[in-house]
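For this view, one protein chain was removed and the others were kept in their places.
First chain written, first letter: the chains are A and B, and each begins at residue 1.
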Amino acid sequence: MKTLDWEPKIVAFLCHWCSYAGADLAGVSRMQYPPNVRVIRVPCSGAINPLYIFKALREGADGVLVSGCHPGDCHYISGNYYARRKFMVMKNLLEWLGFEPERVQFSWVSASEGQKFSQVVEEVVESVRSLGPARKMIKEFSFDVRR
Amino acid sequence: MKHAGIVKKSDFITWLASREAVITSERLIRRHKELVSSVSAMEVRNVKETVFPGFGTLFSYRWEDRRWIIEDIPVTAKKCTVLVHPCEATALNEVLDRVFMNGEHPERDYEKLRSSLELVTIACEEPESTCFCRMVGGDPFRRVPDTLFVVPLEDRLYVECEEPNVWELWKKCVKVPSEVEKEIAEKEKKSREALPDPPLSEEVPEQLYRLFEDEEWDNIAWKCLNCGACTYLCPTCYCFDIHADGRLKGYQLRSWDACMFPRFTLHASGHNPRPGYRERVRQRVLHKFSYFPMREEGRFGCVGCGACVEVCPVNWDIREAVQRMVKKSGAGYARSS
Partner (left out) sequence: MYEDKIRKIAWDLLEKGNVDFIIGWEKGSLPFLTAPLICRDVAETERLVWNPFCANNLARYLKYYKGGKEKIALCVKGCDARAVSVLLREEQIERERLVLIGLPCHGLINPKKLLENFPDITPGEVEWEEGILRIRGKEENIVHLLEGSCTRCRYPDPPIHDFLVGEKLGEGYAESSEVEDMLEYYDKMSTEEREEFFAREMERCIRCYACRNACPLCYCQECFAESTRPSWVSPAPLAFDNLLFQLGRTMHMAGRCVECGACGRSCPVEIPIDILPEKVAESIRKEFGFESGLDTGETAPLLTYREDDQEDFIK
């Protein structure tokens, strides 16, 4: 049910030290990127609980972007390494269950990569847009089991 | 006034097929497949779902123009014929109805859903190893008031009801031959004999209540996992939770809740009056076998359908628990009834 006025909603979890600063740089450099992302700043990509991602999807996000520092650059030394393992396990599971892989995406964006950030957002928004709104297996609420 | 008749099986099935919708329970399908196979019957795990579903909306709300807009969501109720066993019919008729429809303030949605049901009680000829309806005042051949009572015979059905005019099927019924009457009586006897647990005496609720602080509860409750399988699949458990889904726009939902969960009694202060498995299991047993009958003229809050025994992951058997406590209380059983 793709409608013309539908715009994808993307929730972006950005690590404070790199990706958030990267997004900032994209802003101050006046780079254009789609306004579909809602940014949530987190201390580190390693601090992102898979539940955050599930909750975003539950509350109506069509896609989720998780972004952190490049490997080796983590402010907390190894947070993103842990995150990488965690997300790999999660991504494998979601794909096995039939979630479209484009719904949950990951990237490394450093504080100096404003250009990359805008590019990543563009890619994510476009891929989610082509998928259409998230189907959520939610039936219309009804009090009557005899639907 | 009791009216009895005999109807051909094919006539019964035609009558069923002519109903707007047919609902039946899982356990009934297991035993009487031939009755419902030709009608597209909806199957429920648990008969209370028809009147008190697992979740539903009460109203929708949204924040608009700086005020809350609240819209009522009334239930839509379709006329339904429900095929159930006597235990399940009793659960609706004598337990849930008392809870939701008695008194000054009947529950609106429940009332609407309930009044759209017509119950057909199919006699229970082969009680399963989990059944114990006689223990709580039921009977496998119980004629539940306001229902059509049916005993399937070879190629016809024995039908009994109080108000023949209500049932369209009655026109097809003929007089009951005496040999059939004898057959029914025999079946009744056989079925009753398959249920070894004698009825609990009237003193049980009071006596159990006195054992509130008993140490035995700990032994009874220990193996319980505190999951909600028994309560959710129990036809008489009626606890629910109300919660909002969505912040500025959403629905007020009502869903089942269970006394088995620690959160059920958790106070905002953090205090929990039922902190452990012991208290929670005690609540489940006492509510059904003590508080409810003390309040509702001796009607046990359990109908003995055995659904909880069947689904329990650790084989926690409510019969054992009650028997142990009853033995301890000295209340014992009613003399043969």
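Things worth noting here:
FYI, a residue touches a chain if its C-beta (ideal position, glycine included) is under 8 Å from a C-beta of that chain, and two chains touch if they have at least 3 such contacts.
Keep in mind that what you see is a predicted model, and the values were worked out from it rather than measured.
Although one chain is not drawn, the whole complex shows that of B:51, B:123 or B:309 it is B:309 that touches it.
Within the whole complex, the absent chain has one touching residue among B:10, B:38, B:76 or B:255, and that is B:255.
Looking at B:226, B:265 or B:329, the residue that reaches the missing chain in the full complex is B:226. For the chain missing from the display, the contacting residue among B:210, B:243 or B:295 is B:243, taking the whole complex into account.
Subunit A meets the missing chain through residues 50-51, 54-55, 57-58, 71-72, 78, 81-82, 84-98, 101, 105-108, 120, 123, 136-139.
On the side of subunit B, touch with the chain left out of the figure occurs at residues 45, 54-55, 129-130, 219, 222-223, 225-229, 231-233, 241, 243, 245, 253-258, 261-263, 277, 309-317, 319-320.
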